[in-house]
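Shown here: the complex without one of its protein chains, the others still in place.
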Amino acid sequence: MRPSQRQPDEMRAVSLERGVVKYAEGSCFVKFGETHVLVTASLEERLPPWLKGQGKGWVTAEYGMLPRATHSRTRREAASGKQGGRTVEIQRLIGRSVRTIVDLQALGERQITIDCDVIQADGGTRTASITGAWVALADCLAWMKTRDMFKTDAKVLRDHVAAVSCGVFRGTAVLDLDYAEDSEADTDANFVMTGSGNIIEVQGTAEKEPFSEEQLLALLALARKGTGKLIELQKMAIG
Amino acid sequence: MRPSQRQPDEMRAVSLERGVVKYAEGSCFVKFGETHVLVTASLEERLPPWLKGQGKGWVTAEYGMLPRATHSRTRREAASGKQGGRTVEIQRLIGRSVRTIVDLQALGERQITIDCDVIQADGGTRTASITGAWVALADCLAWMKTRDMFKTDAKVLRDHVAAVSCGVFRGTAVLDLDYAEDSEADTDANFVMTGSGNIIEVQGTAEKEPFSEEQLLALLALARKGTGKLIELQKMAIG
Amino acid sequence: MRPSQRQPDEMRAVSLERGVVKYAEGSCFVKFGETHVLVTASLEERLPPWLKGQGKGWVTAEYGMLPRATHSRTRREAASGKQGGRTVEIQRLIGRSVRTIVDLQALGERQITIDCDVIQADGGTRTASITGAWVALADCLAWMKTRDMFKTDAKVLRDHVAAVSCGVFRGTAVLDLDYAEDSEADTDANFVMTGSGNIIEVQGTAEKEPFSEEQLLALLALARKGTGKLIELQKMAIG
Amino acid sequence: MRPSQRQPDEMRAVSLERGVVKYAEGSCFVKFGETHVLVTASLEERLPPWLKGQGKGWVTAEYGMLPRATHSRTRREAASGKQGGRTVEIQRLIGRSVRTIVDLQALGERQITIDCDVIQADGGTRTASITGAWVALADCLAWMKTRDMFKTDAKVLRDHVAAVSCGVFRGTAVLDLDYAEDSEADTDANFVMTGSGNIIEVQGTAEKEPFSEEQLLALLALARKGTGKLIELQKMAIG
Amino acid sequence: MRPSQRQPDEMRAVSLERGVVKYAEGSCFVKFGETHVLVTASLEERLPPWLKGQGKGWVTAEYGMLPRATHSRTRREAASGKQGGRTVEIQRLIGRSVRTIVDLQALGERQITIDCDVIQADGGTRTASITGAWVALADCLAWMKTRDMFKTDAKVLRDHVAAVSCGVFRGTAVLDLDYAEDSEADTDANFVMTGSGNIIEVQGTAEKEPFSEEQLLALLALARKGTGKLIELQKMAIG
Partner (left out) sequence: MRPSQRQPDEMRAVSLERGVVKYAEGSCFVKFGETHVLVTASLEERLPPWLKGQGKGWVTAEYGMLPRATHSRTRREAASGKQGGRTVEIQRLIGRSVRTIVDLQALGERQITIDCDVIQADGGTRTASITGAWVALADCLAWMKTRDMFKTDAKVLRDHVAAVSCGVFRGTAVLDLDYAEDSEADTDANFVMTGSGNIIEVQGTAEKEPFSEEQLLALLALARKGTGKLIELQKMAIG
């Protein structure tokens, strides 16, 4: 029934490849099927002005798409002179998601910037970005730990975070929408969840018809299953 | 327990005043307590380029805050040269919310722009905006109907839409957060709902600790109550 | 003869409502007939870089129009990425006008920003803004005085300032042009005047035919009458 | 008494040199003492969108200063990404001034753009620009006439226009302020006048103390004398 | 002697991988050692306005660097609101280089955009971009030929183009500078050459000391050798 022949609760093939960019303190090339995102985590010894002197650090994110990541070429945001609304919305979501699972006090007065650049887009770029961001972030924090940048017993990375989209496609709740499904779905929801199955962020949108509490719960159940599997893959990735 | 002395399921005083700007086809001055937003609906006989020739209309929204709507003055976005990330995120949410309940085919090849300008901000500006936007939109469509701009039996406005924020404040789920609560809440969720209690959009964010399915459902129950009341007020407003 | 049936030397109904925005140190909602402007005065403990360390303060102004303040919707300047030429010209005029009547030395090293946001425009938005700005500014200075921010005998506010437009409409000099008159007038002049009837700024423009010294003097006489009345209203407003 | 040793009613040496840029349809290098401005008039067979199809033309102006036209280098506006408030204000004044003396109907559906670029600034750049603009404009219209672009009997250029600044300097009304006077003057007024001594635009500003009607009239009398002389020079320039 | 232990006339390991992005009409992932660039060629049925109706096509290029392609993170150009000077300079060079070897008449009224995005930068990103661009372009033209978009006998791709940098490093002329060499070199020259050894573009810069004709010729000889080898690799890549 799904264009991709997948079962309703079946994700696309997911891979998380670490250390793909040699300069970054952490990096991950994440694939959710044909959606490919390069994620880097960059450590900088500086802070946004409003945070200075509070003994805390910061984690933020930026998102971009290469012009030909999509079916037809989209205009380069650097050339058009600003980031579009969709870009801004997505990078704020990624930033909030990874920030929640970091102990900013333990991080110290430093900033980690997560850059998510979409090489190829086939639906779910924001959820792939968040899932890969955790791996890049974990590697960045490990790099720092090796260099004794934290107090001995600090637990800077407090939890896993992974994200997946679910939606109602032709009347059925399905997991991990690809572009063909996404563009036709009645409802589309992105769930950002922790290792323990709690919710960091939920964003559900009725693309056509408003949805019911029951449908929301059905999507949530799929998302819990999906993020559970993604977190297993994260654990395997960082070995 | 709440700084405002309200019960957990008690909203602030809400008022919806119509026809406040004489040129606009529809307008509403909405107050959620000390949060005051001026909403206008503007009809234009033009369309975004990518929609031309499809026999459909468009509804979009823009959001802004007057510089001194807030405790301390914020920089005017027109002067800084771009809309900030928060502004972009909010106006996209408002646009999606009102678009969902309009039959774009029946609207015809025209655009309605909803402008939401915050005069005074005390938490919940986006939910007040959406709730007032429905009134301005309803008046705009009524203005058009009077001028025979629709087919006789067209039902352009398909449903009500109202929005409210809920959150977990000091361990308790509460309805309609004001600024004092919002800045301290563990979890903050915005619900955009229809007259029949279905969900158009849900955005829940763990500000501090990830939240559980049970908490999400508790917030949803409050939101259903709150939006139900808001929709009653909308009905009274348009008389 | 005037579209509004007013006598040549008759102003529109003017109202000056104080304290309309709760966070601002001073505010005024000013109406010149159907022209409605919200003015706030914001105190900030900072200065433009080029003024630092001179023991003086600064008063500046910004101006904006809500997109649907006008007959047809105008594009939001925050969205178009810059303030238009008309906006820049007007806010510089407002800034100069209020700055002239403040003793910047007595103000001390602080900045007061006057924000004038047009809610509804029917001609004369800049003169209404200046007239309302005086009220907001007076309240802001009173707020500061209450908090002992000035030397005991300082006279920070040196005079009143009010402004009105005059023009030659169908051959007759008339006071306080509304939009219908303004768009048809031969000559249009804005006068910014003090309580003693002196001139702070005069800007006269021949919209169609150059005007003579006699016409300029006739407009000035009307303006003196108009600003005299406006200053009486200011005195009543601050009671 | 004046730093320049000039009499109160004495202008600086003025020169108007035509044909200084070979591509422009009209051009003038204007000097008011040490203030040097290069003015060009460019004819284009296009119109601003809002004027199309009305059988009328348009005259507009742009103004700029070379970075080292001033005592210390000012930032290049092309590099800072926008025209400053002063630039916008001045170019709008120049545009209005020259537009008033052109019969836009007779001009036909074309646009003439006046570019005023300040090579060296010593006060009065806007008045020098307007005075030189008339010469460049006259040459542009003559160029068009030679090519039979107007109806036989059309009188496209309806009048002269010239401008001069006057001010109250150390208590005395003086004509044509240079930078040393301008930065110290109590009152500064720019007058744009026609050949017949009528006023196209007057902009008077109290830099320190509000000024009286008598002072305004004294400045106007000086301005009439000054612009009279400038118009004589224009007549000599176009031979 | 070279930090990389290479011989003076020895290039880094070069690889040209085709078809790496599924949507683009042509693509190439090019590696010059640790410098990695993703190049796509996008066909669009549109033209820059100034070229319309001339029966000719256009080839242009854009260049970007992912923020963490470099040792320390560089600011994202989309976020800073404009492309920097270096970016502009490089993308213009790439555009000119590939445009020269395409028969724009035979291409027809279409535009091909070459996007070069640097994933990892270790010197020579512009030369790697040009070399990879040829492969992406060749594939794009082959894709078009398969779809009968050209006249039967059209030879749209007229030649190969490849580029390499050479420089004087510690007194010796060396081929294909990496970052360690580039940042220390006395002279740095980029050569863009054809299959027959002719020059499309040469850009030589004295980083420290001016260089002589003899040195230029020594660099040119190295470049001819290097581009010869690169063109062999291009031939192997397109099989």
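Lettered A, B, C, D and E in written order, each chain numbered from 1.
As a convention for this text, a residue touches a chain if its C-beta (ideal position, glycine included) is under 8 Å from a C-beta of that chain, and two chains touch if they have at least 3 such contacts.
Remember, predicted model here, so these are calculated numbers, not experimental data.
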Problem set entry | Which displayed chains the hidden chain touches across the whole complex | D, E
For this session: Looking beyond the chains shown, say which of D:18, D:82, D:110 or D:145 touches the absent one.
Result: D:82
Exercise. For the full complex, which residue in E:55, E:210 or E:239 touches the chain that was left out?
Worked result: E:210
Problem set entry | Residue touching the undisplayed chain, where the options are D:16, D:69 or D:185 | D:69
Problem set entry | Contact set of chain D toward the excluded chain (per top definition) | 21-24, 27, 34, 38, 40, 42, 44, 62, 64, 66-73, 76-79, 81-83, 87, 113, 115, 117, 119-120
Seminar exercise, completed: Residue positions on chain E contacting the omitted chain are 82, 85-86, 88-89, 91-92, 96, 100, 159, 189, 193-194, 196, 198-206, 208-213, 216-217, 220
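FYI, only the chains that are shown with their structure count from here on.
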Exercise. For the interface formed by A-B, which of the candidate pairs B-C, C-D or A-E is equivalent, sharing more than half of the contact pairs by residue number?
Worked result: C-D
Seminar exercise, completed: Distance in whole angstrom between the CA centres of chain A and chain C is 50
Problem set entry | Mean-CA-position distance for chain E and chain A (Å) | 33
Problem set entry | Set of chain A residues in contact with two or more other chains | 81-82
Exercise. Where do chains touch, given as pairs?
Worked result: A-B, A-E, B-C, C-D
